[in-house]
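What follows is a set of notes on a single structure, which appears directly below.
Heads up, one of the protein chains got dropped from this complex, but the rest are sitting where they should.
Up next, subunit A:
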């Protein structure tokens, strides 16, 4: 009997807790104007900045971000992840979710690859040809993510077979390994070089490795109008300035 009542009390407490928990999140989602933006990892700093500016210009709104490799985000959107806006680092990943987009994708920025080396350049890296040196420790992006596709294009243009030691899941993972000095060189975006404590080396073949960044609202959007105004904000004069300052080329 006592065991029963204890169990019942425990179950009741659990039930109350569960109701309280779901009640809270439901209230948060409806009361405040919150949008969720899925954005490429390379947009981390610049979109965090843009989100704060957007919130300041639109009091009462909240912009939540989920930053990751574009291909992973595309799969999450296809899997039904509740996102309002998708900003991809490549048109290919935007094409993958074409059935889920509510607006036509628009290119808001272009990025170029650059070689990132740790401060002091311990591996004496001078150009893309060093990526074929098996004695150097090299990190590049996995071929399925945009920075990996851009890297492949650059290596093809240069006629180089790279000898990477690790294929990272997104560009920020490459940057981290360079910052920590664990690799002698990594192939990342120019914007990442500007954002992190690494040294950048430009190379002529980067012209063949330009990435277009498209942005679109999604059908799953809980606040379609707010999602649309965020997209407009990214494409606005303010957006251009913030993106340019971060090293992106804007159309």
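Quick note on the criterion: a contact is a pair of C-beta atoms (placed from the backbone, for glycine too) under 8 Å apart; a residue touches a chain by one contact, two chains touch by 3 or more; residues count from 1.
Following the convention adopted for this analysis, contacts and distances are computed from a predicted model.
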| item | value |
| --- | --- |
| Name per UniProt, for the chain absent here [options: "Bicyclomycin resistance protein", "Electron transfer flavoprotein subunit beta", "Ferredoxin" or "Molybdenum transport system permease"] | "Molybdenum transport system permease" |
| Contacting the left-out chain in the complete assembly, out of A:40, A:63, A:89 or A:145 | A:145 |
| Residue, one of A:45, A:100 or A:182, that touches the chain absent here | A:182 |
| Which residue of A:81, A:132 or A:167 touches the chain not shown here | A:167 |
| Missing-partner contacts on subunit A, residue numbers | 4, 7-8, 69, 71-72, 75, 137, 139, 142, 144-145, 164-169, 177, 180-183 |
